[in-house]
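There's a structure below that I have some questions on.
Missing here is one protein chain; the remaining ones are kept as they sit in the complex.
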Amino acid sequence: MTVLKNSIRDLLRYPSAILGSVIILFLLGVTVYALVTIPYSEAIRLWRGGEDVWYQNPKYAAPAWFNLFSTTKKPVSFAVNTSDGSMLKTITPSSDPNISTVDITYTFDYAYDSVPQELIIYFTSQYKEKLSFVSVSWITPDGRTIRIADLAANSKLTLRFSQDQKLQKRLKTEDVMEAIFADPNSVTQAPLKGRYQLVIAGTTFEKDATIDAEFVLHGELFGTAGTDKYRRDLLLPLLYGTPIALAFGLLAALGTSLLTMVIAAAGTWYGGWLDELIQRITEVNLVLPFLAILIMVGTFYSRSIWLMLGVTILLSIFSGSIKTYRSIFMQSKESSYIEAARAYGASNSRIIFSYLIPRMIPLLIPALVSSVPGFVFLEASLAVLGLGDPVLPTWGKVINDAFADGALYQGRYYWVLEPAILLMITGFGFAMLGFALDRVFNPRLRDI
Amino acid sequence: MAQNNKLLRIEDLVLHFNTSQGPVQAVDGVNFELDSNRAVVILGESGCGKSSLAKAILRLLPRNAGTYSGHIYLQGQDIMSFAEEEFRQNVRWGSISLVPQAAMNALNPVIRVGEQVAEPAIVHLGVDKTGAISMVKKMFQHVGVPEDFISRYPFELSGGMRQRVVIAMALVTSPVLIILDEPTSALDVLTQANIFNVLKRLKHELGISFILITHDIATSSELADDVAVMYAGQIVEVSDAYRFFDKPLHPYSQKLLASVPRLHSDKEPEFITGRPPSLINLPKGCRFADRCPARFEKCVEDPPVIEKEGRNVKCWLYS
Partner (left out) sequence: MISSVSQVKDTEKEESKRKILLSIEDLRVWFELKRFGFSHAGYVKAVDGVTFDVHDSETIAVVGESGCGKSSLMKTILGLYKPTEGKVVFDDKDLSELDTKGMHWYHSNVGYVQQDPYGALPPFMNVQKILEEPLIVGGIKDKEERIQRVHTAMDEVKLTPVDDFLQKYPHMLSGGQQQRVVIARAMIMGPKFLVADEPVSMLDASVRVEILKLLRGLQEMHNLSVIYITHDLSTVSYFSERIFVMYAGNLIEKAKVRQVLDNPLHPYTVALLTGTSEPDAKNAETLKELPPGEPPSLVNPPTGCRFHPRCSKAIQGLCEVKFPPEFEPEPGHFVSCWLYQ
């Protein structure tokens, strides 16, 4: 339609429209990326999986790029293992066919200004009867070798450096991390920077026995978005929350706007008791406590996001906008062309759908776009109140977890700010676009 | 004609608007004169620029006004050369008032009618509220609005009454000239006739001059002493009313008169084929040529204004 093309052209004259559209396109891009790279089942698994999914991540880690903005560099977490080759493993057979030596080494540079939270080695070994044996050593940049542990490796063995009591005794301190990273010559607690080496000397006592190791360093920073209390990578809910937020917002806005318009049109056109009924329902609905009802539904029935969406739409269609639409419909109703349509016998439904409503669409569009942020925030609010969908990773859920854990009091601002900023950007984008649309479409109101 | 008799002399008035499609040459070199206590009718159809002419005279320029030049001599003084503040105080509503199109619908619906009429007096003449109200009462008498209507709101008045109120608003500062833009086009027959009665009385009793802008040829004869016909931004004929309505000179004027349906004549009214040119893409030469039945070769050039027995006509037929 030429009307549409002209409108888009007018729209692009407003910087707010361009800004808003860019933001929305960005969000859509994130949505597509999230949905494509992380299928739904995978997302759920990553979000609700449990310790074995999250074990690689530290708790409460801030995003890795924090180091860009601070003078003191905090250690970034990493995990390497022998299975994918990130850690070197060599098997040396000996004269005895049953016995082989398994050497696993990992060399890395440590240039951070503080010690990591934890170092963990996960051993998996396969054997029939005889346990394998591992001996772990730590070589510092200045050439010292610190014996870490000597253990018999059963099928699943976890060595946590900070919690190993023998190591604590050996190092004569409870603060293991400090001890193995410290510079013996310096007074400060700063770790020694340089090349460290982890050496695992393992021995297997059966012909087909194997030892595999995974070495995890829990730094203070992790990944693009950091982690939460459960060690979950926050990037997941941020990414995956985008399509959820957009879907909820758009569906609610669309459903509400369209239904409101149709109801207002029908009421205005038929008049009489239908109009009265709709007005009274609207007035009662305006008084109903919206959030309270949602909370009740969530508490007593189910917190499924689809149910919440449905109830939201139901409660929103009889909103104050019915009154606005009604007043405009009442004006349009008197238009000459509606009169002409009645004169050539158009049916009521035809008049409503083919004549009244198309006139309203230019009005509807800005209202629709402007109402999206409200619904997005609603979904987040519900989550913050603890009524979020129990399964899905959403922005609101992240904030909810953060508050529940007292994140702000503990200085873990990133945990709250990341979803909050995304919420704000979404709201901002749609609001900007909505304002611009309003300015473009508003002059047309005069033609009614 | 002595210079001092001339109330208003417009010389080469030009007003163009800038639009995205190019300059709209709404008023393109308009010349005419008006004596004291006479009424001139600017006759023209929609799109000829007549409303813009009113705005040009009163310097009510929109934001996209482009070229604005020429001379407007009001009682001998060139008001085009006045500074904005001087123009606002002395000319606009001081000497010249305007009753714009659909003014009766533009009354403020939440202010009482008396107050609205008093406002020009208070603002322009510096009269205090009581003095203004007594002036309003006098004006209401002139236009035939009952005195108790002063405290009424616009919605309580009929269309005809509202139009009288608007005329009273234009009168209250005792201007020498009132410009009326389509004052009766939305009114019924009897109401229209009543308004013209009011205007005629005002002219007779108060000696006011009028510029009446309209497309309604029949009603224009109710007030006209002189007629100026406007087409595509230019005045194509100026004549006194008697000779105009009897025998118009310009082919367009002739066609206009022939298009008026008559009560008492069996002659079929004629219509003019084609449409007036757009004020953005004006043709070269005579602007009426493509619709003119008397067109000939000379018409490819813009015709000069020719004087014929005290009437002016812009047409090659009279050279």
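In order of appearance the chains are A and B, and numbering begins at 1 in each one.
Going forward, a residue touches a chain if its C-beta (ideal position, glycine included) is under 8 Å from a C-beta of that chain, and two chains touch if they have at least 3 such contacts.
The structure presented is a predicted model; accordingly, all values stated were derived computationally and were not measured.
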Contacting the left-out chain in the complete assembly, out of A:Lys74, A:Arg326 or A:Arg359: A:Arg359
Given A:Ile91, A:Ala152 or A:Ala340, the residue that touches the chain left out of view is A:Ala340
Residue list for chain B contacting the dropped chain reads 39, 45-46, 158-161, 188-194, 196-197, 200-201, 215-225, 241-242, 244-246, 255-257, 259-264, 266, 268-272, 275
Which residue numbers on chain A touch the omitted chain? 2-3, 335-337, 339-347, 350, 354-355, 358-359, 447
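As a working rule, only the chains that are shown with their structure count from here on.
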For chain A versus chain B, what separation do you get between their C-alpha means, in angstrom? 69
